[in-house]
Each structure stands twice: as structure tokens, then as C-alpha cells.
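As you look at this complex, bear in mind that one protein chain is not there, while each of the others sits in place.
Up next is subunit A:
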Amino acid sequence: MTNSAIKVGLFIPCYVNQLYPQVGIATLELLEKLGVDVYYPEGQTCCGQPLGNSGYEQDSKGICNLFVKNFNDYDYIVGPSGSCIYHVKHHFDILEQTPEVKRVRNNAYELCEFIVKILGKTDLGASFPHKVGLHKSCHGLRGLKLGKCSEVQGEHYSTEEDLLKEVKGLELMALNRKDECCGFGGTFAVFEEAISSKMGKDRVQDHIDSDVEVLTGADHSCLMHMEGIVNRNKQPLKVMHIAEILNSSL
């Protein structure tokens, strides 16, 4: 199958749609560059994760059903957010497992994983001459297994690193704690404000201590949280989604 025969439904998470359109744009452009047939189903909203993680799974069924309805027609569902995709794959078990639901759950992919695993590409021709720090979001890392996490025995691998390593001029910086949680955690960020902020602050500091210029990751919710801290404290760190880096040709 050539890439152009692959029908992809683009999922743009609600907060990215409203607050970070540039991430959605980069994701779309990237997929188009890769030659796949991208559709953006109108009427999409959210994956239901904010409700599920807060204990309101039962109230999220309408959202989940809408998601399935919107994305049922595509070979793959691709989104620039590991945690949303994880939610679809893992927590849509509350719906009746119709063939449509199963299909959507099976075919949902986080953007990096889709590019590396399904399209089999790592060099996307991008160039980005900066020192970059990679934040490995927990739902991507531990949930979708996009890489090996430090507490588990085994060979090192990382889907995001595979892609970043091919970016011209990009220097991937080693962190002190390479995969600690940033403390976003959805409503945790608000209801456990003190710990959430402290965790974010510590993560940001690790990047700064490691001479990082641009902090990136495959999940913009973590990035939004850390960016909030960076901006509040006027720290010398730029925050960008990995799609923006992979889509750049500086």
C-alpha cells in the first residue's frame, strides 16, 4: 500500500484545537508531507479522558461514542497527544465493544508511533539547529510503550528519539531524570495544585540544568503545564510540540 492509499482521520484534542492551533497545523502538514490521505472529521471534540481520569467515566460515554462515530471510517486515527490515544485504546472498554468501537481502538495511533511504526520512517527531512530536551509523557511512555522507561529492565528504545535523532542540527540533551512525570495529570493540576506545580518546576529545572534551549514532547498537555511554569518564572526555555520540530526546516 502506498502512503497515499492510507486514509487517516486526524484527531486534534480539544485543548490543542482551542489553545494550540499551531500544533494541529504542524501535525496536519507533517502527515500531508508524508503523503498520507488526511481527513479532519468535523464535529470532533474530545476523547473523554478529562472525565475518566476524574472519576466521571460514566458521564463520558456520549463523548466516547461521538469519537467512534467521527473516526470509524478511517484506516488509522492519528493524534498529536499520547494521553488521548491511550485513553481511546485503554479506557473505551466502557462502551459496548461493537466492531466499530474495536476498530477505532485498534487503529488509534499517537503521531510519532504512527510515523515510525506504520509508515516506517524516521528521517522526515527536518532541520532544527537547537539543543532540545525531550519530555517523555507518562501515558505515551508507560501507557503506549513509545519507549523503554528507566524502571523497567530491557534494551533502550524510544520512538520520539528515533525521529529527533534524524533532525538536522538538532542536539538531543541528556537529562538527569529522563522520564519522571511532570505533574500535569489533568484535574490533578488543579486539585493537587501544590504538588503539581512543584513537579512541573522540578522537571523544567532539569531541562535548564541540562542546557536545553527547546523543551519538546509528544503530549501537549504536559507541555502546556510546563510552559505555564516557564512563562510565570520567565525562564529561558522555549516549549514546542514535537510535531512543530519535525515539521520545521530552519
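Quick note on the criterion: a contact is a pair of C-beta atoms (placed from the backbone, for glycine too) under 8 Å apart; a residue touches a chain by one contact, two chains touch by 3 or more; residues count from 1.
As a working rule, contacts and distances are computed from a predicted model.
Enquirer: Just go with whichever of "NADH-quinone oxidoreductase subunit G", "Lactate utilization protein", "Transport permease protein" or "Cytochrome c domain-containing protein" UniProt uses as the name of the absent chain.
Expert: For the chain missing from the view, the UniProt record says "Lactate utilization protein".
Enquirer: Any idea which of A:Ile6, A:Ile229 or A:Ala243 touches the chain not displayed?
Expert: Hidden-chain contact among the options goes to A:Ile229.
Enquirer: Considering the whole complex, which of A:Asp37, A:Asp75, A:Glu161 or A:Asp202 touches the chain not shown?
Expert: In the full complex, the listed residue that touches the missing chain is A:Asp202.
Enquirer: Please pick, from A:Asn3, A:Asn17 or A:Ser248, the residue that touches the omitted chain in the full complex.
Expert: With A:Asn3, A:Asn17 or A:Ser248 as choices, the missing chain is touched by A:Asn17.
Enquirer: Tell me which of A:Asn3, A:Asn65 or A:Ser248 is the one touching the absent chain.
Expert: Of the candidates A:Asn3, A:Asn65 or A:Ser248, A:Asn65 is in touch with the missing chain.
Enquirer: What is the set of subunit A residues that contact the non-displayed chain in the whole complex?
Expert: Touch with the absent chain occurs at residues 12, 14, 16-22, 24-25, 28, 40, 42-46, 48, 50-60, 62-63, 65-66, 91, 138-139, 142-143, 149-154, 177, 180-181, 183-202, 224-225, 227-229, 231-232.
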